[in-house]
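The structure that follows is given in the form of structure tokens.
Partial view: only certain chains, each at its native spot in the assembly.
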Amino acid sequence: MYGEDRIYKKVEIIGVSRTSIEAAVETAVTKARASLDKLSWFEVKEIRGHIGEDGKVAEYQVAIKVAFQLKG
Amino acid sequence: MYGEDRIYKKVEIIGVSRTSIEAAVETAVTKARASLDKLSWFEVKEIRGHIGEDGKVAEYQVAIKVAFQLKG
Amino acid sequence: MYGEDRIYKKVEIIGVSRTSIEAAVETAVTKARASLDKLSWFEVKEIRGHIGEDGKVAEYQVAIKVAFQLKG
């Protein structure tokens, strides 16, 4: 496909997971797939998290940019 | 709601107002509400403005990222 | 139009072209026009490219933010 004129769009999604950074990324990718065209790659932009009443990490919040090809 | 798998989307909106930075933010938030799901938070990314013929600030242009939860 | 309350949206598009950075920008702008409202300006965010089997630049990949006015 390299060498052909084409365009991609990037959108920013935040995935949230209780267990890990990777799980948060995968939540974002899996759910984004429902409303977006065929996804191509992602870039992690920000890793944050919430700390619960018990003083422990309650969840990871990972902002990613997801890219997918647009039909011309 | 903390601790559940979920995703948010962030979109970048520029609000414009003659009066203040806050008014520009509120214009962006209020008008974005018409086309986007329930908004959750915003982050100011850029503050610019136009200077009129009379050499005074004619308007504030404030770029914000607005986040809202996506249904999975 | 300056001085009136209004909002713009910015989306991130990657244009790809074999020939030049400008051609990649123009591919992105031209194709984005199909699905987006009247475009207003762009900002170049990233310039990358692919190198082919022959060790030459096979294509330029230029990420731009494209802005367009939203109806309030």
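Letters A, B and C mark the chains in the order given here, with residues in each chain numbered from 1 onward.
The criterion applied here is as follows: a contact is a pair of C-beta atoms (placed from the backbone, for glycine too) under 8 Å apart; a residue touches a chain by one contact, two chains touch by 3 or more.
Being a predicted model, the structure only gives us computed values, none of them experimental.
> If 3 of the identical subunits are displayed, how many subunits does the entire complex have according to this structure file?
The number of copies making up the whole complex is 12.
In this section, only the chains that are shown with their structure count from here on.
> Express in whole angstrom the distance between the two chain centres, defined as the mean CA positions of chain B and chain C.
21
> Two or more other chains touching the same residue: where does that happen in chain C?
In chain C, the residues touching two or more other chains are 11.
> Sort out for me which residues of chain C touch chain B in the complex.
2-11, 65, 67, 70, 72
> Along chain A, where are the residues that touch chain B in the complex?
That would be residues 11-18, 27-28, 31-32, 34-35, 50, 52, 58-59, 63 of chain A.
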